[in-house]
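Missing here: one protein chain of the complex. Every other protein chain is in place.
The first chain written gets the first letter, and so on, giving A, B and C; residue counts start at 1 in each chain.
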Amino acid sequence: MNKPGYFGQWGGAYIPEVLYETFRELREVYAKAKADQAFWQEYLALMSSYSCRPTPLTRADNLSRHFGGAQIFIKREDLNHTGAHKANNVMGQGLLVKRMGKTRVIAETGAGQHGVACATMAAKFGFACTIYMGEEDVHRQRPNVFWMEKLGATVVPVTTGSRTLKDAINEAFRDWVSNMDTTHYVMGTVCGPHPFPEMVAWFQSIIGQEARKQILTSHGKLPARVYACVGGGSNAMGIFQGFLDDTEVELIGVEAGGKGLDTGQHAARLASQDASPGVAQGYKTMFLQDSDGQMRDTHSVAAGLDYIGVSPLLTDLWEKGRVRFAAATDQEVMAALDLTIKKEGIIPALESTHAFVQAFKEAGELSRDQAIIINQSGRGDKDIFTIAHAFDDPSWKEFIRKKGEEYAAR
Amino acid sequence: MNKPGYFGQWGGAYIPEVLYETFRELREVYAKAKADQAFWQEYLALMSSYSCRPTPLTRADNLSRHFGGAQIFIKREDLNHTGAHKANNVMGQGLLVKRMGKTRVIAETGAGQHGVACATMAAKFGFACTIYMGEEDVHRQRPNVFWMEKLGATVVPVTTGSRTLKDAINEAFRDWVSNMDTTHYVMGTVCGPHPFPEMVAWFQSIIGQEARKQILTSHGKLPARVYACVGGGSNAMGIFQGFLDDTEVELIGVEAGGKGLDTGQHAARLASQDASPGVAQGYKTMFLQDSDGQMRDTHSVAAGLDYIGVSPLLTDLWEKGRVRFAAATDQEVMAALDLTIKKEGIIPALESTHAFVQAFKEAGELSRDQAIIINQSGRGDKDIFTIAHAFDDPSWKEFIRKKGEEYAAR
Amino acid sequence: MQLADQLRQTRSKKDILLMTHLVLGYPSFAVNREVIHQMVANGVDVIELQIPFSEPMADGPMIIKANQESIANGTKVADCLAFAAEMAAQYDIPFLFMTYYNILFKYGLKDFLHKAKEIGIRGFIIPDLPPEEGEEYLRLAREFDLAPIQIFAPTSTEERMRTLAGHGAGFIYCVARRGVTGSKTEFDASFDEYLARCRRATDLPLAVGFGISNRADVQILTGKADLAVIGTATIRLVEEKGAEAVGPFIAGLRG
Partner (left out) sequence: MQLADQLRQTRSKKDILLMTHLVLGYPSFAVNREVIHQMVANGVDVIELQIPFSEPMADGPMIIKANQESIANGTKVADCLAFAAEMAAQYDIPFLFMTYYNILFKYGLKDFLHKAKEIGIRGFIIPDLPPEEGEEYLRLAREFDLAPIQIFAPTSTEERMRTLAGHGAGFIYCVARRGVTGSKTEFDASFDEYLARCRRATDLPLAVGFGISNRADVQILTGKADLAVIGTATIRLVEEKGAEAVGPFIAGLRG
C-alpha cells in the first residue's frame, strides 16, 4: 500500500506547517464529499444546467478520410461553459468551498482558462476572487485577463521567477498562507500537494465517464487509442480515467515540444530526457530542473502547457507503462490547427491541438474499424492573438495597428 | 387561408425572374424534408453530436434574488458550437444543400456570427463558401472575419449602401443570380423571400421545443414571459415557437434602441414609430425607410441587430398582439451585460443582452412563483473589441496600443 | 395605340429598335435632359427611366453607384415624376419607368400608376415583382392601359415563359444571361436556343438586355430580337466622355 497522497513514488504533500490544519480540513471535506452520493449528483446537476454536460463526442469523418486510417472522434470539452475542461474542476471545488463555508477563492492561471473558469465560478457562487497570473501570460492572454476582471476578479500579474505558471502557483501559495482562514486555493490542475491531484482528477473524471459511454454507443466498441495534451495533466487524467482498466486501450499524453526537444526550449517532462525527479510546489514528480534542483525556463506556444512539472498520477502511469508520452512542436501544432479548422470546422485551443498532432501522426497506422479519441480540452477563440500572430495574418495585423493608433490618439 | 409564403399580410417572395426555378426547387426540397421524419432525426443527431444540443436552461438565482421577482432562467444558445443559435440554421440548411447536390454556399453576415457558422458548416460538409459582410461590420467584428478565413471561406467586404447587413444581403443575391446552378444562399435569419422565413424558423424551432420541456421540468409550469432579442428574428422565433399556443405565456421581442428611439439612431422596427410597411430584400415587412421608400441608416452597438427589416412572422405576431416589442439602448445594454457577468458568470453577446435589459426591467413586477426565460442567443467573447472599448478598459487599450506598435514596427 | 402595336409599327420600318436606359438624377437631371435629347435626336425608339432605389438588388456596380449617388444628391420620387412628365411631353417616343417595387408600393400602387398614366408614361419594368406578387399591379396596369413589362430569363422554362407572357404587355424583356446588369454577355448557341424559346412562348416584341454595349452586339441581335437594350453602356459613356458623346455612340449602333 502507498502512503496516502502517493502514486507510486510520486506525489505527497510538501507544505509549510502553517497550512497543516488547512489541508487536514480540505482532505476531510473532500473525503466526505467523495463518500456522499448526493454530492456527485449535485455536481452532475450543476454541470448539466450551468455548463453543457455531457459534452458531445464528435465523429470527425473528414479527418478520418484524410488520414485513411482509424475513425477519429473528438471529445468536445471546448463546448463547456467558459470554453474548456477547466469548468469541471472549478465547479467541483466551488461546491466544496461552499461546504467549508469559505468566502474567497484564489487561483493560479497559465493560459487564463483556469483563471476565467475560477472567476466565473466565484461570480456564480458569490465568492471574492483573486487570480495570480505570470506577467508574461498576462500579455499572451489579454482577452482572458479582461474577462476575469469583468467577472469581478482581481488579476495579479506575477513578476517573480520566469513570470509564468509556476511562479503564479508560488504566489497563490504565498497568499494562501496568509489568508487560509477565509480562502480556498482552487488549484487548476492535477498537481500540487495532496489532495489536489486526486481531487481535481476526480472532478475531471466526468470526461472519461462520458467518453467511454459515448464511444461504445457510436462505435460499438472501445477505442484503440486516446490522446490528450498534458500541461499539469487534468484534461488527460480526466479522459484517461474512463479507460484505465481497459488494458487494450492505449493512452497517449502529448506534451509541449516547443521549438524542439533538442533545443531545450520546450515543456516536455516525460517525453524528453530533460526532466528528473524533484520536489517543488508541494509535490514530488519529474521536473524540468538543473543539476542543483533549480527549475528551468520552459517554452510553449500554448501558455497552458508551459509548466515545469506534471501530475504525479501521470508520472506514475508513465513509469508503469500505462500511459505513453509524446511531444508536439509549436510548428506541428499550427499545421494541425489549420487542418482541423479547415476539415472539420472545429477550432481547438493551442493546448488541445498538441493532442491532435500526435493523433494525426498515428491515425494512418490503424485500420478503418478502429477508433481513436482526441480530447479537445478547449476552444481556440481565446488564442486569437497568438494564432493570428503565428499565422502572420496581414489583415489582422493591420486591424490591430489601426486600433492601436486610434487608442494612441486619445 | 393566406397566400403561400405570407403571414397575415407580411412575407412573400419578391424575387427576380432569373431565380424563379431556384426557389421552386428550394421550396420543393424544403417541403420534402419537412414531410420526412428521418430528416428531422438526422438534423437532431447532427446537432447533438457536432454542436451541444440540447443546450441547457440555466437557473439564474443571483439575478432572480437581485430583482426580487420572477425566477429568471436563461436558455443557453451561447453554448452551441461557434457560440450562437446561428449554428441551428446553418446546419439545417447544410443538410438541404447536400440533398440539392449543390457544392457552394454563400451568406450575408452582420455580427459575423452567421458568417462563422456558415463557414463552419461549409468546412464540415466540404462546400466552397463566400461570405458577404458590410465593410463597417468587417471592422466591428474582425475576429470573426479572421476565423471565417481560417475556416476556408472567402470574405467579401461590401462597400455599397450603408456597408452593413442589408447591403451584404443585396450583394449575396447578386452573387446568387449569377451562380444559382451550383450555389445555395444560406440566409442567416427568418427574413428574405419565401421559403426562407418559414424554413429558418423551422430549424430554429429546436430552441423552443427544448426550452418548453426544460422549463416544465425545472419550474413545474410554463413561464410567465419569454424574452428574446430581435435582429432579423431567428433566435426569437426559435424560442417563441415553443410557446405560441400557450396564450398565458407572454412573448417579448427586444430590438436595438441604439442611442435612443427619439434620436433616429436605432434599429427598432416594431418598438418605434419610425418603421412603415415596405417591400425590399425579397419580402414584405415593416422597414425603417423614408417617405419615398428609401431605406434608412440604422444604428446599434450590436452589429447583429443593426438591420432595417424584421421577420414577416414577427410582424404578423406583433400585429396580432401575440408578441410584444420593446427596445434596449446601447447604454442599457452595457449595464445589463456588466450585471449579468458579475452576478452569474455568464457573458451574453451584445445582441442577446438586449433581451436581458427588458427582462431586468420587468422581473421585479412578477412574483417569486413565476418564471421568465431569457434567450441567450450567443456568447460575448466575439464582442471583446466592442465591449472592452465600450467599457473604456484602459489596460485593454494599452495592450492593443502596444501590439499595434509592434506590428507597425515590422 | 397600345405600346406593343406601336413598337411593331416602328419595327416594321427598322431592322431592330433601340431601347436605352438611364438613372434619374444621376449625375443630375440636367445631364439626364441632355442625354435624352441626344438619344432621341439619334433615333432611340424607347427609353427606360430608372427611379433610384436604395436596395437595387438586381443591378451591377455601375448602376448601384448611380442609384446611391442620385439618392445622396437628394433625388426624390416626386422629382423623378416631374422630370418624366417633362420628357414625355417633349418627345413623342415611349418612356417607361424602371424601378423596384417598393417605390410604387410606398407611393401607393394605384396613385403611382394613375400619376404615371397622367404624365404620359407607357409602361413599367419592375425586376423584383413577379406576377405571383403583382396581381393588383397587373390589374391596375390593365385598367390604366399601361404596359407591365414581363421579364424572361435564361433559367425560365417555356411553360413559365407562357405564364409570364400571359401577364405581359408592350414587349417582353429577355434578360440575356444570368447575373446582374453591367457585365459582358456571350452570344453563343445556347443564347440562340434561349431566344428561340422566348420567341415560341409569345408573339409580343422581344427586347434583349444585359451586356449590350456596342454595334457588334446590336448586329448579332438584329433579326433575332425586336429591341436591343443599352443600359450600363451609356451610363459608363456619360461618366467617361460626357453627355455629348451619347449621340455619336447611339448613331453608331445601327446600320
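Keep in mind that, in the parts below, a contact is a pair of C-beta atoms (placed from the backbone, for glycine too) under 8 Å apart; a residue touches a chain by one contact, two chains touch by 3 or more.
Fair warning: this is a prediction, and the values are worked out from it, not measured in the lab.
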For the chain not depicted, the shown chains it touches: A
Identified contact with the non-displayed chain, of A:Val18, A:Ala31, A:Ala45 or A:Leu216: A:Val18
Contact partner of the left-out chain, one of A:Tyr30, A:Phe67, A:Tyr132 or A:Phe173: A:Phe173
Interface residues of subunit A (partner: the chain not displayed): 12-22, 160-161, 166, 170, 173-174, 177-180, 276-282, 287, 289, 291-295
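Keep in mind that, in the parts below, only the chains that are shown with their structure count from here on.
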Contact graph of the chains (line, ring, star, complete, other): line
Chain centre separation (subunit B, subunit C; CA means) in Å: 38
Distance from the mean Cα position of subunit C to that of subunit A, given in whole angstrom: 66
Where subunit A and subunit B are represented by their mean Cα positions, the distance between them in whole Å: 33
